[in-house]
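The complex appears here without one of its protein chains, the remainder shown in place.
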């Protein structure tokens, strides 16, 4: 048995197959992938990695399995899946996932190949575990897939607490001890036991508060958009293909971006935190139909049009359109008066938080500071946005903290 | 300057008039009044006092005043009010406030007499402070009264964090540093600066989660109801009058309850945590019109009727009817796009949390365990309650923790 | 199973015999006994009780038993002893222990009678546990007695962390998770496994830093001495005898002190924190032979002589002579290179910390502020103290914090 000291869960015990899995190159690689990507440009303490998060998810999975009374081969399989659930992540975690997915058709939780090959596959088979069945769990399939990737999964319980701990933001402090303890299966579905509507709500609330404060902070979004743009160029204009990029760690990617003339300018800007500014920051109701659903090529075309109209280089415009808000926790299942109900059915908070997500949603147009006014005007015109009042380029920007641009509220 | 070590704010500096005020008997008395009364029967670590809370409120008031650019005599007055804001509390804080208010017409924030008299009055006058004007601030009057007792007051910022810290519950962790830093006055009203809708929401959310978990936990409510009953008897059947009771500390009250034959049985039950159980636990929609608004005498009459019908002693029935839910934070003011708005206007959360409060509201009928089924049946009948399913007396009760009766969800 | 939320260990699970024991009046009484007595007059947040500490000790004992591979009846017995280990404490914990011990011959860990009688005895016997054998463990007897009361006991592991948490002092943060995990038995002796010299040292260091900062802070000592004096009078001049006092809780004692004219003045001073000041504060080398070993009567005689010479009432002088420093941790056993060694043998820190204890030791003479100079002069003379420089009555005193009188260093 190994014991690893963790800044969130204190001591984590690693046993059996997990003990060998952590020594594989695939797991060790996660030490070099930041959990929150460019969020560290907003919160300087947020340098934690997918490795420590994976240990935490494994730890909570072990507790949940004990609570559910599961041991033997099934428990071993779930533990392996918990530990391995993030090995499919590319550099900077989710930041470049859309770029690689467009070309490989793969998200980070599609790990059948990764688990079958190399050291991981060897370890799994040596412990009589079928890599494919572990990969199924990672993808959320099957009864116990719900525990790894579902509305009540241990992934979320770890990351909310861990991201709050490392950013210093006080909003992610759910009671994971209680959440894990109250899990049970009813008719094959993972549910929270009677008396836990509020425990389920607290998970929802934590994510609703962490989202604008951390995950979708405007500076994190701008730097992520710049990184994504650089990643696109790396694939389009150099020998690096999407599958290769996906298997890099943060060090590989930064080195590649710095060394190619096609991407060096982006790398330098990210290194110096010399970021684009917001030229437009628009609420969902001000965005004409069709734009939110536009595909990648259409977005690129908009960018080129905006640049042309503003008289700037095409590189000087980034259009950042998030998808429509979703709220998967709303289907969390809780026991109420002896019957299983979905949280959305039971809790008035679910609709309210969905409403809050809509009000926090923002379309962003970013550009270098010296052209943001011109780009902003052109973007309003090209996109047909209907915004009253001053352009957001007037708003101070680029702070390291949320203190004056907490969520979407800082738009003018 | 004194420096006091606090488990929440670390070092608290005490200067000027505050330094002398803390040495008065009135302030020292607060060391012997528990902040959360009978909540310590649910959360054994919740033994913190009004004294440390008062220091914390003073500390946050000093920070807020610095942020607002206020110093001189006005700052001194506000600091005195912050430190003294709870000297009017009776034993067990809010637990007996309704009992004494019914007889004295006074709530704990009505402190004009207390501040004018004795050592506190002497200290205030020696520092050229008018006791009446300090008492006005405590009552929430005037521009700076909002900072002491209002929707955005430092009282709430301290108690949410402190109560969470001492109970061990993870839900009260607001960002008080940010809240204090973002305060400003606009047209005489205290508002949160631009970009703080979510900061304001987090205050609301914290209270919404702390409420059922801590403040209105069913065991806390049962023990509070028993204490209140004992307090009533002390006033009605012994020489102790309401004004005297109100000036006691926790030690005086417990000693008085133990020593009088009229109240000793209640004291023994509270000491041994041998509490009444829930005979009925009814949602707001099941309670017939008029009962929520019933006055004290009507409630007592209901209790007697229920006891008669159940064939038990009148002491064996307690009817506990909370007031209608309120949500004062909904009128918090925040700057949005350059104008002052109330939070309720701006945030969809406000309505949702109000809805949640309604769904958590419960009428309780309590009685000794051995008569709870009979009392429950009689209460349904006498009160005309319309409850399907089993009586809540079937539900396990009396645990120390929320873990199986979190909020109102544990009713059957 | 019950789960109790604790501010130190988060969730504590209570099962089996422990679940019934916590509901006994003897255990519930511990809710009303402050862990650190008058230390709350120095650190206002230090209001934690013997009850929560007992739960914590039980929690760590369960972890240690699991680590040691112990279950069945033996584990049940040790768990019961862990939970019950402090039921023998009188009001204000250790503060009055010398007073009652002098008359009853009993310390708080002599609990054979207490465990055999009443509800506790009934519960133990109902679970096939012999109360006497549980009491033996509480007294530290036998192999597993070491775990409850020995150099490496779980009692100390809980209180160092808990007292640090509640005072806010950063020095008690030992790694109890590691300590418990590294315990084993070698030849019937409890030892820390190989590689833990430093783990053992950290326990020693934590106590060495907590001692002057918290446990022996001068203001805590002064108020404790005043409480002890009041307790003496209560026994000597009223109908309360030592055995009765020993069974009181904090509420009983405060009520008794307030209501008797013999002790009311002390009660009022403690309530108002209107404490005696240091008239003398002398290092160990300045104290003539014999005084440290003097018995109670001799001390009282010294006090009378000092009062006579100073021309003050005998009540106005308290002579406070601590015992010689001891350091029980020095005999903690650790494995080093395959053999069991005592920590004192292995670690140069042990001698150094013993030296530090000597340099921190202080004899105190306390009196009301207005007579402290006279009392100080008289005490120097009567006790034959050899102190250069000004009397300590010149030194500012009575602060709530250690910030200017940290340990013994504040003497002039």
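First chain written, first letter: the chains are A, B and C, and each begins at residue 1.
We take it that a residue touches a chain if its C-beta (ideal position, glycine included) is under 8 Å from a C-beta of that chain, and two chains touch if they have at least 3 such contacts.
Here the structure is a predicted model, which is why all the values come from computation and not from measurement.
Trainee: From the listed residues A:143, A:273 or A:324, report the one that touches the chain absent from this view.
Mentor: In the complete complex, the chain left out is touched by residue A:273.
Trainee: Looking at the whole complex, which of C:173, C:259 or C:328 touches the chain that is not displayed?
Mentor: Once the missing chain is taken into account, the touching residue is C:173.
Trainee: Given the full complex, what residues of chain B touch the hidden partner chain?
Mentor: Against the missing chain, chain B presents residues 3, 10-11, 177-178, 181.
Trainee: When the complex is taken as a whole, what residues of chain C touch the one chain not shown?
Mentor: These residues of chain C touch the chain that is not shown: 169-171, 173-175, 178, 181-182, 193-199, 201-202, 205, 209, 212-213, 336-338, 347-349, 351-353, 355-356, 359, 389, 403-407, 409-410, 412.
Trainee: With the missing chain put back, which residues of chain A would touch it? List them for me.
Mentor: 2-8, 10-11, 22-23, 25, 28-29, 31-32, 40-41, 43-45, 47-49, 51-52, 55, 165-169, 250-252, 254-255, 258-259, 271-273, 399-404
Keep in mind that, in the parts below, only the chains that are shown with their structure count from here on.
Trainee: If every chain is reduced to the average of its C-alpha atoms, which one ends up farthest from chain B?
Mentor: Of all the other chains, the one whose centre lies farthest from chain B is A.
Trainee: Could you work out how far the Cα centre of chain B sits from that of chain C, in whole Å?
Mentor: 34
Trainee: Taking the mean of the C-alpha atoms as each chain's centre, how many Å separate chain A from chain B?
Mentor: Those two chain centres are 40 Å apart.
Trainee: Just curious, how far off is chain C from chain A if you go by their C-alpha centres, in Å?
Mentor: The separation of the two C-alpha centroids amounts to 50 Å.
Trainee: Could you pull out the residues of chain A that touch at least 2 other chains?
Mentor: Residue numbers touching two or more other chains: 178, 181.
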